[in-house]
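A protein chain is absent from this complex, but the other protein chains hold their places.
Chain naming follows the written order as A and B, and within any one chain the residues start at number 1.
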Amino acid sequence: MIFKKLALAGAMALLSSAAYADCAFENTVPVKSISAGFEAWKAVTDAMAECGNVEAELDQEFRKKQPAAFAANPSLYQIGGVANGTLVPLLNEGTIRPLDDLVAAHGQNLTPNQLIKIDGEVMAVAMMVNTQHLMYRDDILSDLGIAVPTTYDEVLAAAAKIKEAGVVEYPLGGTFKTGWNLGEEFVNMYFGFADSMFADDSMPTINNENGVAALEMLKKLTEYMDPEYLVSDSTYVQQQFQQGKIAIANLWASRAGAMNDESESQVVGKVKMASAPAAKAGGRPASTIWWDGVVIAKNITDEEAEAAFKVAMEGLDEEMVTANNDIAVWLIPGYVPGDLAKGAADTAINGAVSYPASSQMGLMHTALGNGVADFLTGAKDAQTTLADIEAEYITAAKEAGLIQ
Amino acid sequence: MSAAKTMRQPFGLQLSANAFLAIWCLIAAFPLFWIMVMSFKVPVDAFASNPLEVVFGPETRAAGKGLSILDIVVGIAALFYIARLAVNWLPGMVARFSPGGQIWAGWIIGALAFGIAVVVFLFGLLPPVLGAVNGVLGPLGQPIIGLTTEHYSAVWVENAFYRNFLNSMLVTTGVVVISLTVGTLAGYGLARSGSDLAFWLLIIALIFRALPHSVLVAGYLPVFINSAEFLRPILGDAAPTLYGQPYAVIAVLVSINQPFTIWMLRSFFQNIPTELDEAARVDGCTHFQAFRWVIMPVMWPGVITTGLFSFLLAYNDLLVTSLLLDAQNQTMVPAIAGYFNRETTTTDQVEAVAAAVSIIAPLFLLVMVFQRQIVSGLTAGAVKG
Partner (left out) sequence: MKFKTFAAFVGPSVFLMLLFIAAPLISVFVQGFYLTQPIYETVEVETCTPGFPTQTCVTETKTQPVIGEDGKIITETKYVGLESYRNLLEPDRALTALGNWDWGSLLTIDFWKALRFTLTFTLVTLPLVIGLGLAIAVVVNNTARLIRGPVIFVSLLPFIITPVIGALSIRWLFIGDGIMTAFLEWWLQRDIAMFAQGWTIELLMMFYRVWHVAPFAFVVFYAGLQTVNQDTLESAVIDGASRWERLRYVVIPHLMPLIIFIALIHLMDTYRAFEEIVGFSSQAYRISLQWLTYDLLVPDDSGNRAISRASASAMLTMIGIVILLVPLLRRTWRDHRGGSH
């Protein structure tokens, strides 16, 4: 019985993929891809698979595997899914190929905005952007007569009011989980105050009034959060929103759709999106913009590269976007930005910086992710925390050879 | 007689002993019981903070999925008879149909077949029949406890978890078989050689046992990915890329597990009197023949116990499999870890819970079947070293 069911399901899957197989061409060259495993990648790789002979790997460990797999000769994968940060090791090691000729031949549907150019050469094709921006409970804010906050001071004022009114358990939510998430929160806040984290010789420059201001702002925010904020990742914050436990959070754009998912959310239609708040009045939004896109390996034959690129273009076509409009802020033509995309768009328009990925930034992000918690828990004061983070960064950077 | 009487416990002690056991069993089983309950509810219920809501699942019930009184009565009766069958009928059948002497093989096949039959019966046959009857019964047929198997079907059918299951089976079978083959040989050699070399081998193995695995595993990754390049000068074009290959992972898991395996098997061999192999040697057997034809036949309890530990290690491994296998060959445990790390929704999480329960269900069966083996195997002297 169960086997019958399974067989049936398998047959259905085959049938449905046959029915959907509206790829413009039939791919005969075996193509493999490796990428992160979130919804948008699932949609894109499913669309790529329609062309046949495509094996997509949505791997949680892709950060560890991708650079090594692309460095192998021949490369174990033809297509890679990257973001600002994960592009860096591939660029550094020179394991991805420039795409200008392929874009010229097969990229007629791409917009110029999608082409990631390094020194004039197209190295990657972006498909979506993601950023942390303000999500708020419209009903609570309008009940209490609070205007949508545009700076973090206003966020704090709003939080105080909400707390006083006692409508939700905790006014604020935040992706403060130690490690990458917390590092990202600091980076966001810091770029709300300052322009750069490094001097020209790769030495760190975060131990200054901007760094202290960023840390202190983060700490003030945590006072209005669930005390378990150091283990709360985006899924947790999303659940807090869905269960009506928080009113305001700076959350990833890719999470916006979940607020209106009726099977999970108790606050359907009540959460609205806005630009990320500025760290100081008149400043730019304290958030960084990320993009996700595809790259093609260098250590493969030109024939494979062409097939891989064509397949990737099928994955990034209008049809895919129309079918999956709301799961991401797509850069692909055919995308209709809904209400949910407003936050991400406003954040970008208000001038948030693109996440400045580099080898140094990678090290700094790790040092921040592990170090900032000590200030939030009260184990160290702001100066010591920043000095320790800088010291940790310098040790790592010396080890990597970035600082002599 | 009088001694036996004094051995008997006073009532107070008995009572507190039983209370202690009851509390322990509750603590031991509750977390697992709870994730099982969660896996049958819709997300809102599964993560509710009121335990009663999790158990009765009002949202799940409101969605029209649940068990009526009839379902529960029939279900409990069915479970009772299944348990009876497993205890009374299965051992006999296994004994009857097992290939001569290899009763453990019979148990594995028997337990698998029995498990599949139970799943088919409980989830395939029963629901439609009861559904029809419930429709006729009216109020008695109304669901009173929310319960849905949608997450299981999502996991097993939509996400093709059966592929991970098959991969897990492949890896664990490989690990158990090779681990035991290599391990029994080494264990026997170590037990029968009193030399200092043997002793130092054991001590080094012990230190290897204590190594943090992440150090080793992270070292494998670049080598495995580039193995085709490394091996090309030796093997020519047939040089394989080890990354992603189940057999490479089997080799790694076997090696990591060797220290424990040889220690354990060595103690078993030590408990087998040396007179036995000496007699065989006098009859003209070589060491190997004595090992194969005289010692192995009396070693089965030890082999089964050690095999179980190898099985657990391979089946439960996360670190090695998640790094060294690609998606096509992924086993179950890293596959479930994937549910948590990706941009999860609450539904994903409940599906992950369902997947987790699916992973531990075979382990339940395993303990049920081999429980006696574990205890008697250990009693037979696994741990005297």
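Definition applied: a contact is a pair of C-beta atoms (placed from the backbone, for glycine too) under 8 Å apart; a residue touches a chain by one contact, two chains touch by 3 or more.
Since the model is a prediction, treat every value here as computed from it, not as a measurement.
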Margin query: Please identify which residue in B:Ala111, B:Val171 or B:Ala186 touches the non-displayed chain.
Written below: B:Ala186
Next item on the list: Have a look at B:Ala132, B:Leu206 or B:Ala279 and name the one touching the chain we're not showing.
Entry: B:Leu206
Checklist line | Per the touch definition above, residue among A:Glu26, A:Asp200 or A:Glu303 touching the missing chain | finding: A:Asp200
Margin query: Considering the complete complex, identify which of B:Leu67, B:Ile145 or B:Val254 is in touch with the unshown chain.
Written below: B:Val254
Checklist line | For chain A, residues in touch with the removed chain | finding: 63-64, 67, 71, 83-86, 88-89, 91-94, 112-120, 126, 129, 177-179, 182, 200, 202, 226-231, 236, 289, 291, 298-299, 331, 345, 348-349, 354, 357-363, 365-366, 370, 373-374, 376-377, 379-380, 388, 395-396, 399-402
Item checked: Contact set of chain B toward the excluded chain (per top definition) -> 3, 6-7, 9, 13, 17-18, 20-21, 24-25, 27-29, 31-32, 34-35, 38, 49-51, 54, 182-183, 185-186, 188-190, 192-195, 197-199, 201, 203, 205-216, 218-220, 251-252, 254-256, 258-259, 262, 287-288, 291, 312, 315-316, 318-319, 333, 336-337, 340, 356, 359-360, 363-364, 366-368, 371, 374-379, 382-385
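To be clear about the criterion, only the chains that are shown with their structure count from here on.
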Item checked: Distance from the mean Cα position of chain B to that of chain A, given in whole angstrom -> 37
Notebook entry, point to check: Which of the residues in chain B end up touching chain A in this complex?
Noted result: 42-44, 47, 116, 119-120, 123-125, 156-158, 162, 221-222, 225-226, 228-229, 241, 243-244, 322-323, 326-328, 334, 337-338, 341-347, 349
Margin query: Considering only the defined contacts, which chain A positions touch chain B in the complex?
Written below: 1-2, 5-6, 9, 36-39, 55-61, 64-65, 68-69, 71-73, 76, 234-235, 238-239, 242-243, 252, 254-255, 258, 261, 263-264, 266
